[in-house]
Each structure stands twice: as structure tokens, then as C-alpha cells.
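With one protein chain held back, the other chains of the complex are shown just where they sit.
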Amino acid sequence: MPDDTNQNISRADVAHLARLARLAVTDEELDVFAGQLDVILGAVARVGEVAAADIPPTSHAVPMTNVFRRDELRPCLPRDAVLAGAPAVEDDKFRVPRILAEET
Amino acid sequence: MSDLTQHSAAELAEVIATGQASAVEVAQAHLDRIAAVDDRVKAFLHVDAEGALRAAAAVDARRAAGHELGPLAGVPLAMKDVVVTEGVPTTAGSKILEGWVPPYDATVSRRVKDAGIVMLGKTNMDEFAMGSSTENSAYGPTHNPWDLSRVPGGSGGGSAAAVAAFEAPLGIGTDTGGSIRQPAAVTGTVGAKPTYGGVSRYGLIALASSLDQAGPCARSVLDAALLHEAIGGHDECDSTSIAQPVPPVVAAAREGARGDLRGTRVGVVRELGGEGYQPGVLAAFENAVSTLKDLGAEIVEVSCPHFDYALAAYYLILPSECSSNLARFDSVRYGLRVGDDGVHSLEDVMSLTREAGFGAEVKRRIIIGTYALSSGYYDAYYGQAQKVRTLISRDFTAAFEQADVLVSPSSPFVAFGIGERIDDPMAMYVNDLCTLPASLAGTPGISVPAGLSEGLPVGLQIMSPALADERGYRVAAAFEAATERLTPPAEVLA
Partner (left out) sequence: MTVTYEEVIARYEPVIGLETHVELGTVSKMFCGCSTEFGAPPNTQTCPVCLGLPGAMPVANAAAIESTIKIGLALNCSIAQWCRFARKNYFYPDMPKNYQISQYDEPLCFEGYLDIDLNGQTYRIGIERVHLEEDTGKNTHVGTSGRIHGADYSLVDFNRAGIPLVEIVTKPVPGTGALAPEVARAYVTELRNILRTLEVSDVRMEQGSLRCDVNTSLNPVGADEWGKRTETKNVNSLRSVERAVRSEMLRQAELLDAGDKIMQETRHFSETTGDTRPGRSKEEATDYRYFPEPDLVPIAPDLDWVAQLKAELPELPAARRARIREMLGVSAEDMQQLTNAGVVDLVGATVDAGAPVGEARNWWMGYLAQEANKREVDAADLGVTPEHVARIVALVDEGTLSVALGRQVVDVIVESGGSAADVDAIVAERGLQLTSDTDALGTAADEAIAAQPDIAAKVRDGKVNAVGPLIGAVRRAVPTADAATVRTILLEKLGVS
């Protein structure tokens, strides 16, 4: 990667994004991804060419509103089934390694 | 009884209902076929022989007890591994879910069971449905029954290949940007993406929630329609499910098979063709349009200028949504855990697990999506892409004023060689050029075999307005009736 300055996305950007996305990417991947993402983002940036300010965005392809359920109980899963797939369980809870960051 | 695997689903249902063969015999014949050829096709990730024979026996028992059987009772089916199946391993083609046995059924799985359809097993796919070749599966590629050195398309290459290789008469696929239609095209089978919201998404492992849609894979238009009706319709577990009856696709398929398209206006989309398309594909498509004309259809040319931006919009919306949807794979409640050695923190273990459990394409898209949703970039990327969606929908609306259905090739290319495009993401992405607009607009599309190019299948895509899926089925059935049926060369799997 000779020149970082004209890029949409640098190696450092990829490293930052990978941290946000909880991906422990390798140095080798950083190089590959930085190059590929730059090409991809260059291509997709085209969306900026056409969509004017007065165009409403579409978040839901089929327009619907107010889909609710009644406040009623439904059966829960049996606890054995809940915990069956867990990598580690203790006292009927999911066991996880020590947590560094506090809750946000 | 002749080889039971050669029948269509509609025929098999009839065979079983009239007692010419039992559902168990039908299931066993397909399990035998899988045993004979799947070491080469590699369509299945998991074959549930025991479950299949149990389900088939239940159908036989119902028949013996004098109960009326549904239109697909006892017919075997290949289920894409992105659909959650209670008690049957579900991986979405990813290492991160290896060994996960879901404690619940997707609505699609539930409806398949309720219809008496016999699930044979779970089929291979690009990891989390990201890809157009099934090469991104963590469990190795599926091979195209037309030429084992080629890909079967993707992401639902497993279901399409299983159907093409006579391992199952029916398959379930999911289509986010073309993952049902494009594999159907390159394996010479039929695949339909229903209107968004037409089939419940509850229990489909989400890729891009605003685009994902489950649908049928089959060897005939009628079979696809029968399966569509079995799995479609409103589901209160999916808030985006449309609260309307399933469009009458079976009736449309039967009517279309009479081969009369007089009074039907077929729009050829100018933007879906020309440069970048293989000449053989374009030639087959032109032949298909003449066939439609011969059937009485009125051919009009329509222009959808914003379709040129579909690829860009899609590759922003999809990564954005998938970056969020795939966040749940974090080693806490299910799936893989890596690095839990008492030293690494939870944050490290999450990152190591996701690094080890996801393949390159998945990681690539998660990173792009994380970028596109970041504050400061949202408006320029995700926000703009959603505006392009609006423009594409408007193009469709305008086009459907001039035509009842729109047609295009289903993919610019025939099946390419395994390994040919895997290192070039953009070269892979353009496989979906033709199928993306309908995905973004939420409108239905069906791919039906339209002859060969270089000895490999080409697909004709027929697109309909939202909630009018039956139009595509009708035209597809008419076209199917007027063309020669495509079957992979026997020597490939001899």
C-alpha cells in the first residue's frame, strides 16, 4: 500500500473498526482488508451521486405500521434448553470470563 | 416403481397419496441418492436420515388412518442451513455455530413439518449467506451437478445443487440479494424470491433483515408454487410479515402451463443487460424473450435508470445490517468460544472467538458495515443507500405501469470455476447485478431455466410488483411449458 492519503479507509481505520466489531484481526488481514475495503468503498460511494435531499429513505420495503402483540404470557424455554448450547455454565447462569469495561 | 428421485414434487405427492409408493420409500430413495452422489456434490452439511424416515412414516400412518394428506405430504425437501430447525444442527455455514442444536423451529420449518413435507437434511451455503458461489462455506464448497469443477451459485448453492442433482425434489432457500434466484439460474432449476414479508423470517438466521426472504427451490414452476404456498402467509412472530393471504401462485402456475400469454405485457429492462454480461447469457436471454413473444406476450422495453446504483446501495445496506445481526455471536450463550484460559478478559475472548469463527468475507462485511454506520459516515453511506432504495422502488413503479412483469437474465454469468473469483470481492459481487433491484424494492422475482450457454444453464428472471407474485409464476410456467427441460449430463454423477 504505497500511499494512504488518497484512501477512503486506512489500515488504522480497519484496526479501529475491527476493535469496535470485536474482531481480533491479524496484521496480515489488516493489509488485505484495507486494500479490499478501499476498493469496495470506492465503488459503493456512488450512492452519493443520485439521492437528493428531498428523497425519503426507505428503511422498510413494504410500508406497514403498528404491528403489536397483546401483553400476554407465552411459554418460556425450559432452562435446560436455554443453557444446553452455552460454552460455560455455573449456578444455572451463563459463565463468562472477567469483564474489563463497565456497563455503558 | 421407476426411480422415485426422477419425479416432480407434485407427482410424488400423487404417488404417495394414491399408494403407489409409501412416503418412507420415497424418503429412502432420496437418502440413497444422497449417499450415492453427495460425496461429489457436497450439497448437504447434515443429513437427518432418522428424522426424515420418522416424518415419512408419520405421513404413511396418517394416510393409513384415512386422513386427507396435504398437496406436498411425504415429499422430501432440502433445507438451507440458515433456517433454524429444532433438534437438528444449524450452522449457517459458519464455524462459529458448529455443533449448535437449536431449541426451537423457524416458522418455515414448522410449516414444512405441518405440511407433511419430509426434511432430508440441511444444505450448504456461503457462510451466513454472504456470497454468490457457496465457496464461503466454512465446510467447503458445493459442486455444480452440471460440472463438478464449477460453483452452484450462492449463497443457497446447497439447496439448488441438491435439487438439480435429484437428491431432493424441493429445497428451501433464502434470498437477500439473489441467493435463491442466482443459484437456480446456474444449476438449471427454478427458484423464487417472494414479496418481502410474504414468507415469515422468524427463525431465519438474519443476514440483512430488511432484505432477507425465504423461498422455494424446485425443478418445476408448479413445484415451486406448491412449496411457496406451504410456507407463505402471515406469521405473528414476524412483525414485518404481511397480513394477507398468500398470492395464488399454484393456480397461476397451472394456468400459465397452458402456454397462453396473450394480453400480457413483458418489460425488458434496458439496464439489466449489455456490457459486462456474457454473450452466451445475452443470447439465451434474447431467445427467451422471443419465446415469450411467440406465446403471445407483448414485449416492451422499459428503463429503470437507478438500477445502476443497486449494487452500491446493496453493498452498504447489507454490511450495515449484518454487522449488527452478527453481533450476537459472542461466545456467551451458544456457539464457539476461543481463548477462555483464565487469563484473557471477556472482551478478548469475544474478539478471539469472532476472529476464529468467522470467515474472511463475513469479517470484511462486518467491518464495512461498522464503518458505514459510524457517526459521521451514516448519512453519506447508509442514509444515501436507503434513498437509492426509494429511487429503485420508484423505477419499478413506473416500469410496472408499462408492463405486467419485467424480465432480465438472472445472472450476468453462467457457473464459473471454483476458486476463480474468490480473491476478488467485487468480481464476486457483480454476480448479483440482476437480482439486486428486486431485493432492494422488496418485490418478487423468479428464475426459470432458459437454455444453455457453453453447455451450462442460463436463467430467465421474471419480476412482478409487490404482492403480485402470481404474475411471475404464470409467465414462468408458460415459458417452462414452451422450452425443453434441462437436466445435468448423466455422466457427471454417473
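Letters A and B mark the chains in the order given here, with residues in each chain numbered from 1 onward.
Everything below uses one rule, namely that a contact is a pair of C-beta atoms (placed from the backbone, for glycine too) under 8 Å apart; a residue touches a chain by one contact, two chains touch by 3 or more.
This is a predicted model, so every value here is computed, not measured.
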Candidate in contact with the missing chain, chosen from B:Asn124, B:Ser179 or B:Thr370: B:Thr370
Contact partner of the left-out chain, one of B:Phe44, B:Tyr334 or B:Phe479: B:Tyr334
Residues in chain A touching the chain absent from view: 16, 19-20, 22, 59-60, 64-77, 79, 82-83, 90-104
Interface with the undisplayed chain - residues on chain B: 83-84, 90, 92, 97, 100, 102-104, 106, 201-206, 208-210, 236-240, 320-321, 323-324, 327-330, 332-334, 346-347, 350, 370, 373-375, 378, 382
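We adopt the following convention: only the chains that are shown with their structure count from here on.
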CA centroid of chain A to CA centroid of chain B, Å: 24
Interfacial residue positions of chain A with respect to chain B in the complex: 9, 13-14, 17-26, 29, 32-33, 36-37, 39-41, 43-52, 55-62, 64, 67, 69, 77, 81-82, 84-88, 94, 96-101
Chain A contact footprint on chain B (complex, rising order): 100-101, 103-104, 195-197, 210-211, 236, 239-240, 242, 306, 309, 311-313, 315-316, 323, 327, 330-337, 340, 342, 344-352, 354-355, 358, 360, 363-364, 366-368, 370-371, 374, 380-381, 383-391, 393, 425-426, 440-442, 466
